[in-house]
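All protein chains but one are shown in place.
First chain written, first letter: the chains are A, B and C, and each begins at residue 1.
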Amino acid sequence: MTVRVQEAPFDAGAETAALTASRTDIGGIASFVGLVRGEGDAVRALTLEHYPGMTERRLAEIEAEARSRWELLDCLIIHRVGRMLPGEPIVLVLCASAHRGDAFAACQFLMDWLKTDAPFWKQEETPDGTRWVDAKESDDAAAAKWK
Amino acid sequence: MTVRVQEAPFDAGAETAALTASRTDIGGIASFVGLVRGEGDAVRALTLEHYPGMTERRLAEIEAEARSRWELLDCLIIHRVGRMLPGEPIVLVLCASAHRGDAFAACQFLMDWLKTDAPFWKQEETPDGTRWVDAKESDDAAAAKWK
Amino acid sequence: MKLLYFAWMKAAIGHGEEIVDLPEGIATVGQLVEWLVARGDGYARAFRNIKVVRAAINQQFVTLEAPLAGATEIAFFPPVTGG
Partner (left out) sequence: MKLLYFAWMKAAIGHGEEIVDLPEGIATVGQLVEWLVARGDGYARAFRNIKVVRAAINQQFVTLEAPLAGATEIAFFPPVTGG
């Protein structure tokens, strides 16, 4: 059960291997990697700002909520901050369970809540300058279905 | 859009990296790795038998069905056959999309259909000898919800 | 016509593959099963619980009512347990 906020890129494969190392009770691992989309050439870079302290606290709370709802054997959230280029990974969520249903549901729940309940903000570098990304109503709707 | 049936283990991280290499249109990759569970010491090894030819054909059909239902930028299914030990990976499904909802749904759909519609059979080695694993009604129910 | 058997059906029958010449009058998968069951105890054991037996003609799932016309490869197997 780990939450990390970091500037460095992550290696999803190595994180998965670390999670499964020397144990034989995990039946499945559902995971999600979010990447910077270039939108053609419209986005040249993305900078993630966050609220240090509150971010880690909210991620831990969201992760604890997931563990209370589903049978999880392990769980990992890594969210990057700082500047990153199109194609680079932003976020990783791994959920390990004995059964796939719990792993899938928890992973999707964590991503939906991350999008609406963790204090991160995205700023895009475009050919016309920088702009702050607007929050999406579809993200609020996705998160609301778990309430 | 790739389907592989193989005896060798796979590297989920390397497969993910290959899928995203040199492109910037992918917003998210949902993935699932299924592992051999040891059930304490009750399962010492698992052997996967399959129907060569029909397996690849069914996997390709199931994958095409997923692509027709959701907006996928890429998709990968790797299913191992032969003998494997507890903790080893059996199956990998990766679904890449511009948006996470499509990636998650397609990944879950592929796993559900794999469980009920692809000709694989599991045999367990237990302390009391080998036994063929029974099909689960819960898998049929999971697959039926997509019909 | 090539017949294939998998998993515990293969174990019960004793082999996973055979070539057969069907007699006249066997037109469906169900009739083929009846003919096989009459061939010996192994077949009878493999097909004992016909409800759980799955069949495929030329690598496509079919029901027991499916006609054999055009079939070159017929497979019988238990419910699948992959993934």
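FYI, a residue touches a chain if its C-beta (ideal position, glycine included) is under 8 Å from a C-beta of that chain, and two chains touch if they have at least 3 such contacts.
Here the structure is a predicted model, which is why all the values come from computation and not from measurement.
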Displayed partners of the chain not shown (whole complex): A
Per the touch definition above, residue among A:64, A:85 or A:133 touching the missing chain: A:133
Where the unshown chain meets subunit A, residue by residue: 34, 48-51, 53-54, 57-58, 79, 90-91, 111, 114-123, 132-136, 139
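Just so it is clear, only the chains that are shown with their structure count from here on.
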Distance from subunit B to subunit A - Cα centre to Cα centre, in angstrom: 23
Distance from the mean Cα position of subunit C to that of subunit A, given in whole angstrom: 48
Chain centre separation in whole Å, for subunit C relative to subunit B (CA means): 27
